[in-house]
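Every protein chain but one is kept in place in this view of the complex.
Moving on to chain A:
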Amino acid sequence: MTSIPILREREGQIYQKGREPFKMSCGKHSLAGSVSQRACVFCGSRVVLYPIADALHLIHGPIGCAAYTWDIRGALSSGPTLHRYSFSTDLREKDVIFGGEKKLYSALCQLIDAHQPKAAFVYSTCIVGIIGDDVEAVCKKVAKEKGIPVLPVHSEGFKGTKKDGYQAACDALFKLVGEGPTEAVSPCSINILGEFNIGGEAWMIRDYYKRMGVEVVSVMTGDGRVDDVRRSHGAALNVVQCSGAMTFLAEMMKERFGTPYIRVSYFGLEDQSKALYDVAAHFSDHPEIMAKTREIVREEISAVYPELQRIKPDLEGKRAAIYVGGAFKAFSLIKALRYLGMDVVLAGSQTGNEADYEMLRDMCDDGTVILDDANPLELSKYIIEKKADLFIGGVKERPIAFKMGIGFCDHNHERKIPLAGYEGMLNFAREVHATVTSPVWKFAPKAVIS
């Protein structure tokens, strides 16, 4: 096979476990001309805030950013569905020349009148930063006139990476935190952070905690409501899933309100159970919570266990490649795949930091390829070399896997089925099983690897 040249500037972002020295040069801006799988600051903000269903989300800029993110997430709401619209100021040439403030102002006013949202988020995209609209001032004015919070989200795409978008979203959310009443909040209460209710995941997780006797004040932002965010400072503990997205908010809440936080993951039986036990441990002066937790974990695992056992033999020894947004998700996936008897041959993320990659190195077997901010050429090269049977990633990775004739599992914000929690693990196993054991691969020509 013809070898695909790896760009020299990218060499520091590719590592094979076992080779020395290990020094991932991550956290860099993507290299110009390399086809990065990354998105932008705006993308990060939109992902985090998207599920707040009773807020207005208005994207200030030309049409693209809004059009491409219309109803793109799998985040479900149990009530209002305002989040599933795609509102844009759709800037035209004259707005770019004369400024878009007027348009923003009236678009905001009209939308608020029409939809009566609890709050409004205004996302600035790239050119807004250039034409110099005073988005802050417009938001302030509208907030005063309409009597709802109107929050600017500084998400100009070029001003950093997706992570900066998380930060911008957290900054906007933080303006709501502390504004609502907390008298009724139980001392055994938590907020769930970084859980976006993809396919109803937040509902499942909320339910576990409720059954444990722990009150969930807010989920940020899955099935989100503005009023819940406003009273979230009343919770005794923040439970943060996934390193990337909402640790910023947890930090800010810790500083301002003294709310402690722990980090968890809801993917895989092991991590999901730990996520419940860790919360129970936090409320150790209520031992009944731990007792109840043990019961729930036992119950939930025994409900999915037989089916998982049936699936496992077919997956034994199959090889998986993982390329996801945040590194934390990769950790959980490695554990979940191991539980299913599979080997991980490639693990990478778009936004991992040094500590994340060290952790990945420690978790992975010898020979595993670890990648930061990879592109299709690198991903395809290594999935062939490592003879992967399965690729786990997002929509942009899917056709790479399929073209190369291997199975694929979607694991991103766009999927529509829950993969978190116990039930989610079963969905995950079923999806992996369905794709890896499909008879269609026998029609796929296989590369001859010398």
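Here is the rule we go by: contacts are C-beta pairs under 8 Å (C-beta built on N, C-alpha and C of every residue); 3 or more make two chains touch, one makes a residue touch a chain; residues count from 1.
Note that in this section contacts and distances are computed from a predicted model.
One chain of the assembly is not displayed; among "Aspartyl/glutamyl-tRNA(Asn/Gln) amidotransferase subunit C", "Nitrogenase", "FAD-dependent oxidoreductase" or "Phosphate transporter", its UniProt protein name is "Nitrogenase".
Note that of A:Ala53, A:Leu76 or A:Leu91, the residue touching the chain absent from this view is A:Leu91. Across A:Gly99, A:Gly178, A:Gly213 or A:Gly341, the residue that sits in touch with the chain not pictured is A:Gly99. Although one chain is not displayed, chain A still touches it through residues 1-2, 4-5, 7, 9, 29-43, 58, 61-71, 84-93, 95-96, 99, 101-103, 105-107, 109-111, 126-127, 129-131, 134, 137-138, 157-160, 375-377, 380-381, 384, 395-396, 398-400, 402-405, 443-448.
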